[in-house]
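A quick write-up on the structure given underneath.
Only one protein chain is missing from this complex, and each of the others stays in its spot.
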Amino acid sequence: MKLNISVKGTEDIAFWNNVDFCVGTGRAGLALTEEYLKELSFVQDIIGFKHIRGHGLFTDDLAIYHKRKDFFTGEVTVEYNFTYLDRIMDAYLERNIVPFLELGFMPNEMASGTQSVFYWKGNTTPPKDYNDWTTMVTVTLSHLVKRYGEQVYSWPIEVWNEPNLPGFWKDADMNEYFRLFKETFLAIKKLDARFRIGGPAICGVRDKEWMQAFFDFCKKEGIKPDFATRHHYTTELPKPQGHYGYQQLSNPELGFLNLQSSRDIIDSFEEFKGMEMHLTEFNTSYIPNCPLHDTNENAAYLAYQLERLGETSYSYSYWTFGDVFEERGVPFTLFHGGFGLVAHGNIPKPTFWTFAFYKRLQDAAKRCVYKGRNGVIVETKDGGYQGIFWNLSDSEQVDIQVKLPAEDKEYTLLKETVDEVTTNPLKAWHDLGEPRNPSKSEIEIIRRFAYPFCESDILTKSRGKVGFDVTVRPHGVVYAELKKRCFEGDTGFTYGRRE
Amino acid sequence: MKLNISVKGTEDIAFWNNVDFCVGTGRAGLALTEEYLKELSFVQDIIGFKHIRGHGLFTDDLAIYHKRKDFFTGEVTVEYNFTYLDRIMDAYLERNIVPFLELGFMPNEMASGTQSVFYWKGNTTPPKDYNDWTTMVTVTLSHLVKRYGEQVYSWPIEVWNEPNLPGFWKDADMNEYFRLFKETFLAIKKLDARFRIGGPAICGVRDKEWMQAFFDFCKKEGIKPDFATRHHYTTELPKPQGHYGYQQLSNPELGFLNLQSSRDIIDSFEEFKGMEMHLTEFNTSYIPNCPLHDTNENAAYLAYQLERLGETSYSYSYWTFGDVFEERGVPFTLFHGGFGLVAHGNIPKPTFWTFAFYKRLQDAAKRCVYKGRNGVIVETKDGGYQGIFWNLSDSEQVDIQVKLPAEDKEYTLLKETVDEVTTNPLKAWHDLGEPRNPSKSEIEIIRRFAYPFCESDILTKSRGKVGFDVTVRPHGVVYAELKKRCFEGDTGFTYGRRE
Amino acid sequence: MKLNISVKGTEDIAFWNNVDFCVGTGRAGLALTEEYLKELSFVQDIIGFKHIRGHGLFTDDLAIYHKRKDFFTGEVTVEYNFTYLDRIMDAYLERNIVPFLELGFMPNEMASGTQSVFYWKGNTTPPKDYNDWTTMVTVTLSHLVKRYGEQVYSWPIEVWNEPNLPGFWKDADMNEYFRLFKETFLAIKKLDARFRIGGPAICGVRDKEWMQAFFDFCKKEGIKPDFATRHHYTTELPKPQGHYGYQQLSNPELGFLNLQSSRDIIDSFEEFKGMEMHLTEFNTSYIPNCPLHDTNENAAYLAYQLERLGETSYSYSYWTFGDVFEERGVPFTLFHGGFGLVAHGNIPKPTFWTFAFYKRLQDAAKRCVYKGRNGVIVETKDGGYQGIFWNLSDSEQVDIQVKLPAEDKEYTLLKETVDEVTTNPLKAWHDLGEPRNPSKSEIEIIRRFAYPFCESDILTKSRGKVGFDVTVRPHGVVYAELKKRCFEGDTGFTYGRRE
Partner (left out) sequence: MKLNISVKGTEDIAFWNNVDFCVGTGRAGLALTEEYLKELSFVQDIIGFKHIRGHGLFTDDLAIYHKRKDFFTGEVTVEYNFTYLDRIMDAYLERNIVPFLELGFMPNEMASGTQSVFYWKGNTTPPKDYNDWTTMVTVTLSHLVKRYGEQVYSWPIEVWNEPNLPGFWKDADMNEYFRLFKETFLAIKKLDARFRIGGPAICGVRDKEWMQAFFDFCKKEGIKPDFATRHHYTTELPKPQGHYGYQQLSNPELGFLNLQSSRDIIDSFEEFKGMEMHLTEFNTSYIPNCPLHDTNENAAYLAYQLERLGETSYSYSYWTFGDVFEERGVPFTLFHGGFGLVAHGNIPKPTFWTFAFYKRLQDAAKRCVYKGRNGVIVETKDGGYQGIFWNLSDSEQVDIQVKLPAEDKEYTLLKETVDEVTTNPLKAWHDLGEPRNPSKSEIEIIRRFAYPFCESDILTKSRGKVGFDVTVRPHGVVYAELKKRCFEGDTGFTYGRRE
């Protein structure tokens, strides 16, 4: 396929790139582990997200909620233990990331039932007593404010996770969820109106119905959430095989339409029009054992997603940053189809680079000058350009010719390619015999296969333009950057001179 | 060019690969600096040399030798100051490297003249009093033994540097050098016979004459050096231009013949036959401002050198590990044609990888099964293979077909390519405008261009053999490794399956 | 109290100091966490243990044993997952420590019942099928050998933990334990006779009966364990109060007698005479919430223990190295009476120094020249002395005069004091208001209170002796070291001269 991109320079295309706002994580308790924190450090060093969101804040392993019976008097006291919570928050802040708090799941001692979700058994039943719940929530938030100061008021708070699925919320009982939302919302706002609270945290099942009902309910109750939340996954049903589930990507346009429908419902309310909608989870596959996650195909598909998601959504939190994850148990092997941007041992997956590239655009962009089915280009604050190009096809190459307005005589072109040929750690691991828990030296070898291929060139202005070609192989993602070339050559040096 | 390599498996070819024995360094005083030590750490982490050799141990900036006049009595006392020496040796030992001690140059207060060499003014005149010199040498060695223990006896000691050049030794006075050697040798052996001492440390000027005379002298005096030393450079005369000097490579075979002539002279003495000959310096260009050092051409040329040098020489010390160097002054810019395997900021140059690849062969080799003008292959201890392939041509590609005896059904092929297309930090820097002292982020960008391109594959045995192709582009170096593929695949995983 | 110690120099007192052989740890799963590994790094850097032993290798959170039902065929397969085990072992080896393997507890899917122990619910029932158990054990050991090589054969293996308590082994069923031991022993020895296996891992309840019966059983069955194991705690029953249990120390001599009784039983068998006895757990209190652990009293008591334990036991593993521990739930506050040598945030407790001091003696000792109720002194390999002095009293000071044979004219005396005045982080924390999860800066402040007070002096030989005084305050521990003073003074320096 051939594509010509010619930029005039007068374009100013709507392009909301909020790639670094939030990223997903496995259950809170896993944030105590060293491997998790190493992966998070790696991701933060190169990409750098602002918020992190995951389940399990109130699940038993975090040990926040306790009932203690006194040895002598037999009296029962409710106690809160923030030892692990503080340790996790300290670790987050050390890595320049703060939580997007998801309130859930239910402490067993507070729960009305025993239904649970996941290998790690998060209790998904309503509280026996809503008072206990809201007390726990407000005590926890007060503790965080005491320890971390006023910044806590800016940490978004989401009430529960995917209540529209019976697995995550008993019977997917909508009214019960609305009650949970209302009680929680009011209790927190009473503590301090500066806290920012949203919902309904739904995934794409009966989502229109839920979204409409949620805002009807809010309107009726006179509640104004600070933002709306939902999830976004884009694959067909999985075909199981051993520890894995294989899935096909769905048509991305259907997904965007689905998001637009949520957007439209929100905007249909006078009171809620324009409210921020956060995708508090998104990915291709929604299962933690789908080989797709580890592929270049995923990276290319995500490149297109990141270009478009801002059209409807304020933020979109990739589920998840790393492969320390236990929803279906402990991974048996290195590439287990996990959600992570990085695999164990800090091996970046191809999709990692899609995010890294969008982050560069976000940091430097002045305005967007091109946006299309295969690429996006921004002009940077210092008069250069940055573009990302991708290829969703699994067989056909895309050849792109780019022409851009030039101020200076010379530009440096930096190109980084991530495709099945250049950056395919999954294949390297496969070729090595698929080692389950690679040794340090095996990790090091595989990591060599996980970085982009880099090319550079000097572009010269001609008739007011600079031009260059980009070849994007199937499932490839290419980052290209043009910087004004500021020459500082030393006396006597000529590149390429040999004698 | 096409090349077929077919290995039977019965080959056992002489191949002395001692790549990690020693590496060169700028003057001792520079070892106090942070940039130097960072570069050394980088080199040691990936390659790991055993010894390090450079000039300036007794030059004034190391401040070992002093004459102090007492304030009250006016009496003059000789004092030794090992503060800097200890600091440097501590830093070396922390990085798992120990010195190949070069005794020189002359402290100004001890020197008979003022002649000096280099920007940093190493005094190159004989001592006023040989007693002062031998006392300083033995006091220094005693101090080292006291501080570092018996290991010091195994650190090779070389007397002076290139006395056959008038710049390095006043009038290139042969008899005066022999006197220096003899006095030094006897004084050290008297201190402890376990010390290992060698010479004559000459470069390739009148080298036959010097080598012959040196061993004639030793024989006559009844001295038996522990090893012989000389240098080896392989370029034509430089053409100066600004801060740079441009040089052409000479025919490598002439260099090997020259080394053989030294070997032959040594072996012609009954007493010295088979004595270790150490190339205590070698490189292509002998000037620290030759652009060649920073190129892929250099890397390919060195690959051939490292294959062949062991034919005559016990060790060969690349001059130098890093770009912290001051012989012609302080470098003005990043790629200044310095000797280093790494450039400032720990950017590995192409030649760095040549050494890294040979180090891998050295560590794992069981025997050599192929050695030729464009490559070398060894069988490894665990039944795999490692090969290095290179291309000295600047225009013609080399296509190599390799066939190797196979035991197992499947092998993993790992290939790493270093050539002008894949691994050319010099070009990246040039394209970026040749920044003189790149910022941290510029360093990071250039470093992305400095690593090998990696490919992997699965090879299947067919008729008792495994085969693969290697394409070596002009000035390219390719490392290839075959490992028996030990399959540990997880239940349900099929590489490439998409649905 | 006054004490005169006068050493002749001819003494050679039996003193088996194996302080660094092993240390205890919370359940294996906790070894995945960052705080745990930070504490372990700290302990290893300053003390440096060889082995580490704790519970929970086969408990569900480590996720080793699985039954998987195939989606299509419905067939059930047993699978082993070593992801977490490998991660933990890698982390141990990085910190120069290897396991003393305790085989236990039972995977729920393999267990014959649901009885469990601790907050973290280790299943303590026999296997449904002993074959499943021994297969799991041998598969695990084979995996370790494959990954870590032959060193694994030297890692001691202990079968289960405290089977003589019904909480740890259903009904404390002795015969069932003997069966477990036998089946496990035989299966492992069949795999490789080099593995080293011991038991019966009992604590001090009906311990004589169990020890006798265990070796009767072994004798009858013709089994020769490689070593014997038991535990050793030395406090009275706790008095509970809130989250804490207060306990008094018992008379240490009773504990030593108890250990001697085990020693005697073993030695009464011809076949087992002299067999190594390992205390695979010891401490003062056996509960993880006893304030005693955090005190100076504990440090002094342990000093006496470490002097004496070698009389009966080959090794003695302090329970535990750090405060990451969950047997009774997650600690609510910093000083929660945990077992650790260090508190959270790497604050060394007073007892930490007792171990650090004994480690110094172990490293340098040539022979023991004094051993008494308040101290121990060794002569070192380089002709100096090291002593540890302690005071078990809570009110009376001990004043010790020491006289030692001297070779040199001058000795440097280095003294380090750890007592309630000098080194009492518990008090500092208390004075600061007992912060629950101290911030970084609070941790830093408390840590300043956790290091020994240091004094130095120059001792001069007089009549062939050097003498010095040691004052040991109540609950104090003092380390004193004499080194031959090697004078290297610089020209002109006089200590104390002011003008």
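Going by the order they are written in, the chains are A, B and C; count residues from 1 in each one.
In this text, a contact is a pair of C-beta atoms (placed from the backbone, for glycine too) under 8 Å apart; a residue touches a chain by one contact, two chains touch by 3 or more.
Note that the coordinates shown come from a computational prediction; the quantities given were computed from them, not determined experimentally.
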Note = Touch assignment to the omitted chain, from B:6, B:81 or B:260, lands on B:81
Message = Can you say which of C:16, C:80, C:155 or C:244 touches the chain missing from this structure?
response = C:244
Task = Decide which residue listed in B:3, B:91, B:421 or B:458 touches the omitted chain of the complex.
result = B:91
Missing-chain contacts mapped onto subunit B = 32-35, 37, 63, 66, 68, 70-72, 79, 81-84, 86-87, 90-91, 147, 240-243, 329-333, 436-437, 439-440
Task = Identify the residues of subunit C touching the omitted chain, counting contacts across the whole complex.
result = 239-244, 246-248, 291-292, 297, 332-333, 335-336, 394, 410, 412-414, 416, 422, 426-428, 430-436, 445, 448-449, 451-454, 456-458, 483, 485-495, 497-499
Query = Considering the entire assembly, which residues of subunit A contact the chain that has been omitted?
reply = 68, 77, 79, 491
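As a working rule, only the chains that are shown with their structure count from here on.
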Remark   = Chain centres computed over CA atoms; the one at greatest distance from subunit A is chain B
Task = Find the geometric centre of each of subunit A and subunit C from their Cα atoms only, then give the gap between the two centres in Å, rounded to an integer.
result = 44
Note = Multi-chain touching residues of subunit A, meaning two or more other chains, are 240-243, 332-333, 436
